[in-house]
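With one protein chain removed, the remaining protein chains of the complex are shown where they sit.
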Amino acid sequence: MSSPSDLVLSAEGLQQSFAVARSVAGRTKGWLRVLRGVSLELARGEIFGLAGESGSGKSTLGRILAGIDRPLGGRLLLGGRDVFGDRLENSLLFKRTVQMVFQDPSSSLNPRRTTGQTLEVPLQVLRLARGQRSARVAELLDLVELDPRYALQYPSTLSGGQKQRVALARALALNPQVLILDEPTSALDVSVQAKIIKLLLRLRSQLGLSYVLISHDLSLMRNVADRTSVMYLGRIVEAGPTPRIFQGPQHPYTQMLLAAVPTLTPDEEALKPAKVQPVGEIPSPSRIPSGCSFHPRCPFAMPVCSDQAPPAVPKGEGQFAECHLGVPAGRA
Amino acid sequence: MAEALLELEGLRVEFRGPRGISRVLDGVSLRVAAGERVAVVGETGCGKSLTVLAILGLLPQGARFRGRLRLLGREVPAAEWGRSKRPLPGVAMVFQQPMSSLNPVFTVGDQLRAVARTLPHLRALPAPRLRARLLEVLSAVQLADGDRILRSYPFQLSGGMRQRILIALALLKEPKLLIADEPGTALDVTLQAEILGLLDHLVRTQQLALLHITHNLGVARATTDRVYVMYAGSVVEEAAAEQLFSSPLHPYTAGLMRSVPRLDGSGFGEGIDGTLPSYLEVDLGCRFRQRCTFRDSRCEEKPELSSPSPERRVACHHWELVRAAAALEERV
Partner (left out) sequence: MTAVPTPRGARRTGEHPGWYRFRKNRPALIGLGLVLLIGLATLLAPWIAPYPHQIGPFVNFSAANQPPSWAHLMGTDTAGRDVLTRVLFGYRTSFLLMLVVLGIGVPLGVLLGLAAGYFGGWTEAILMRLTDVFLALPPLAVVLAVTSALAPSLGTAMLALAALWWTWYARLVHGLVRSIKKEDFILAARRSGASTGHILFREILPNIISTIAVKITLDAGFVILLGAGLSFLGLGARPPTPDLGTMVADGANYLPEMWWEAIFPGFAILVLILGFNLLGDGLRDYFDVEVL
């Protein structure tokens, strides 16, 4: 697919679980198995989309990719080095390569610090002199299309879109190559979302960035991601080039998600798989169904589905789906 | 048009604050016919919730309001809505924060009964009959196994079930009009599709009217007959859903629609520049003009709602131009 030199970040078999402490004594009552073997490769300059219902483990995966949390199993590879194995996740090298932008810009900016003060934090790490720092703050604000006077303003005086721009500028301050974007626009109005996404696209080509874009908005994904992966209960159940995922979704879960997308025109309506109606809800990761974890909600479930986990079946052109149906019933 | 169930006319709401008076709602009028599904859309802070709160008598402390409200043809005196704190008969609100709107320490049955005891038509009902009624509303929201649900605590139920219970709570009031105000953060598409399906089912089976407040244009299109578009405290456009989405007449509506990414991958527009104007400033012109690409000298005068066709209203001096521009765009 992509030559090794094109890879900026890759993950192999990532696992993550959280202990459920229910009793008063705090004893562990069980485990939430949130990631169950997730592998992915992020190529230079690519937008890697990650979709799925809430609770499917997208943010957990994002935090591991950004070096925030250690996984319980699997590896994260950066330039041939095992990030967690070599304890690089808190190194300046890693922070200068991978940065994260959070979902809610109101909580990711300190209310008691001005934009300038917030942007100065990463610059202090670079040991820039004072004058250089102010210049760089202005440069960063310019990069995200904010007037330099915003350096003196507190977050409470900024709109949601402006806050997200500041958060983006902070993430760019260390000149990273990869941004992990966890639902960067889901707290914003659609007119503001459009502007932020256009900005992200411009920055990608201008600075040669790669993105992992986490979003549950499939229409957005369709328009910006180069490749799309669909997560369900801690596994990537289908992945491939975006047009293929949307035009020929192979996994019933992908079809269900697509069927639920609210659309604006009859043309778009016609693109939705008609045979799969959204039913049920994602189960808790503490009780993962046996076999194929999607089988309780799957309209095409067969006996084998509750017994055996399906293998990843290649569908050509880099698309694969983890489903027992060799060729699931397609679209209407 | 069918008989009007609810008619709100010229609602003005203002707040006195340290920096002056903020005049938020500037004459909002809307109308819901019996059994009709109506949506109100618009970006954050445009006054959607305040409109609904006024109808429900729940305006915040310190709000001053003016306007007329008619329910089933009867004029409601100002003391019975706005800030009355008493619910209007026949109108019920569906809360959409399934996590926070239910009390975790009481069973669902206890909470339904507690609400029933506040309602005149259920207060005197003997226990077995009340129980029968509770099971009835649970089955109306398509929750099978009502007995078990009544005995469950909220944490034992999934998010979708909790949302259904909140709808059941509203149905206990035997409303003619259901008001659903969507929370700021988006629900999962699958859950959203499910709840929208349920609301639709209720409208048809229980002869309810629905007033749906949402950010999401797709949701508005999917579930409603008529749509009001609000901007900065006024209704700027009103039309049947299909009409509105096939040919928006207000530049704001058009801009919003261009901002929405399409499922067919045809991209999306640049969004809308700028932010909502401050409600503190008295503005005699069109409130959208600072962000409008059609702006000219006529916009210094506030446009009235005009009717380009029966059943359709728009508050813009340039709606013909907007329509022509959209048609041109279509052809290109």
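Letters A and B mark the chains as written, and numbering starts fresh at 1 in each.
What we mean here is this: contacts are C-beta pairs under 8 Å (C-beta built on N, C-alpha and C of every residue); 3 or more make two chains touch, one makes a residue touch a chain.
For clarity, every value in this text was computed on a predicted model and none was experimentally measured.
J.: Pick out which of A:L7, A:A66, A:V83 or A:C298 touches the chain that's been left out of the picture.
T.: Within the whole complex, the residue contacting the unshown chain is A:A66.
J.: Looking at A:R133, A:R244 or A:K272, which residue reaches the missing chain?
T.: Once the missing chain is taken into account, the touching residue is A:R133.
J.: From the listed residues A:E41, A:E120, A:E268 or A:E322, report the one that touches the chain absent from this view.
T.: A:E120
J.: Can you list where chain A touches the absent chain?
T.: Given the touch definition above, chain A has residues 66-68, 92, 95, 99-100, 102, 104, 107-114, 116-117, 120-122, 124-125, 130-131, 133-134, 137, 149, 151-154, 157, 167, 170, 173-174 touching the missing chain.
The rule is simple: only the chains that are shown with their structure count from here on.
J.: With touch defined as at the start, can you tell me which chain A residues reach chain B in the complex?
T.: Residue positions touching the partner: 53-54, 159-161, 186-187, 189-195, 197-198, 216-220, 222-224, 242-243, 246, 256-265, 267-268, 271-272, 278-281.
J.: If we count contacts the way the header does, which residues on chain B are in touch with chain A in the complex?
T.: 43-44, 158-160, 184-186, 188-194, 215-219, 221-222, 245-246, 255-273, 275
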